[in-house]
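Left out: one protein chain. Kept in place: all the others.
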Amino acid sequence: MAGKISNTPATYMPSPTSQNKKMSSIFTGSDWVRPDGRGPHQCRPSFLRTGAVNYASGSAYAEFGNTKVIVSVFGPRESKKAMMYSDMGRLNCNVSYTSFATPIRGQASESKDLSSMLHKALEGAIILESFPKTTVDVFALVLESGGSELPVIISCASLALADAGIMLYDMVASVSMSCLGKNLVIDPVSEEESYQDGGLMITCMPSRNEVTQMTVTGEWSTPKIHEAMQLCLDACSKLGKIMRSCLKEAVTLPQE
Amino acid sequence: MKENEEEKSGQLVTPGEVLGKPAELKAGKGAYVSPHNNTVYASLTGFRTLTYPPPDSPDPRPTVDVTGHKAHGAVPEIGAIVIARVTKVMARMASADIMCVGPKSVREKFTGIIRQQDVRATEIDKVDMHSSFHPGDIVRALVLSLGDARAYHLSTAKDELGVVSAESAAGATMVPISWTEMQCPLTGQIEQRKVAKIGA
């Protein structure tokens, strides 16, 4: 950590080239330290609250380290006129970034991709039969992007859905993992994510022990996937407990 | 055994928490049975309540409900009685915005239509829409079906269904005088409506 600071050039211009090389050697070496001093299998401190937006049917705010996300849920409400008739309810997801979420203004990309990932991760956990013909809208806004946004968005969205009183099969908890050289690090920050050799994200329903969504990028051997999945699932079940206690707190504490 | 159950009743649960086995419990509101591992789970956040059936019922299992916290806004469903405000009257149908489903007001707007053949139970081919509803009338109606992509199909073809409140041309709330007429208390003018029989 100290080495990194002294390496930073004193000028205001960042020089990504020279910095990059040093960073990646720090990450892949055996005696490396994570940028925020965490252990490799330690998640960032998290803060979860429901009821962040008054107007919405349900909402939640989540903070994992520097990643800050707010999710509102609207509905169930009438589906758009252009939609076909459906016996089941529909889920509509949208993820957006504030223009100040990323270090370079308005750099946030792939939000369309994130929206469809969010949809896929949540759809399996919602009892869609409970609101036929209508749509539930889930809007996620990334206030600050500090790495592992998608897992945070997914967990936060499931909390918001529960807060809105939408019938769920189970809560949805999500955790990602980066592979840097030989090391597996859980809940990576943006710096680690940008140098990762491989990434793995698991979204699961902790109480039913079912995976609703999973993605893997980069090259993995089977034992490594086993290890990473186990670590992620453990973290998911712990996160699930935190989410449940957050929901219970909201009920027991009188609302102001 | 019974005391233990009592203790569990009133417990705060969140979606996905195990409530019990279907052999011992019936899933009520806010709960569901998962077929793959045969377990009753909660689907809402709220307090767990057990309702025991009367001792002579054929199914001795108590019903478990999860209630007490927020549930999502009311959604019209088939067979529900709704209160709606008429927005537009056409020759063959009237459209209305649903305001209440059963005793609950809706949070979001839902559109319904009352077709000519669903206005009353008799002489359904002779219905004149304009002498049944006017825009602004409050009607009580039954949800016939989820309808098409646009609107729910509503019906007022029962004595207790129809206009429950309407304003006259003069702006006063009219008084029902028969099942087809309402009278303005200010001018005494009589207007045509499909009137609901309240208190029947």
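To keep things simple, chains are lettered A and B as they appear, and every chain counts its residues starting from 1.
The definition used in the following text is that contacts are C-beta pairs under 8 Å (C-beta built on N, C-alpha and C of every residue); 3 or more make two chains touch, one makes a residue touch a chain.
Simple rule for what comes next: contacts and distances are computed from a predicted model.
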Worksheet entry | Chain not displayed: protein name in its UniProt record ("RBR-type E3 ubiquitin transferase", "Mediator of RNA polymerase II transcription subunit 18", "Ribosomal RNA-processing protein 42" or "NADH:ubiquinone reductase (H(+)-translocating)") | "Ribosomal RNA-processing protein 42"
Worksheet entry | Touch partners, limited to displayed chains, of the chain removed from view | A
Practice prompt. Please pick, from A:N54, A:T222 or A:T252, the residue that touches the omitted chain in the full complex.
Written response: A:T222
Discussion item. Among A:G65, A:G199 or A:G240, exactly one should touch the missing chain; which is it?
Written reply: A:G199
Worksheet, complete the sentence: Residues on subunit A facing the left-out chain by the touch rule are 16-17, 20, 24, 112-113, 116, 120, 123-125, 169, 179, 193-199, 204-205, 208-222, 225-226, 229, 233
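To be clear about the criterion, only the chains that are shown with their structure count from here on.
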Discussion item. I'd like the Å distance between the centres of subunit A and subunit B, where a centre is the mean of that chain's Cα atoms.
Written reply: 38
Discussion item. Show me the residue ranges of subunit B that touch subunit A in the complex, using the header's touch definition.
Written reply: 12, 14-18, 30, 32, 34, 37, 41, 43-46, 68-73, 75, 77, 107-111, 146, 148-150
Worksheet item: Along subunit A, where are the residues that touch subunit B in the complex?
Response: 57-58, 74-79, 81, 83-85, 87, 127, 130-134, 136, 162-171, 205-208, 240, 243-244, 247-248, 250-252
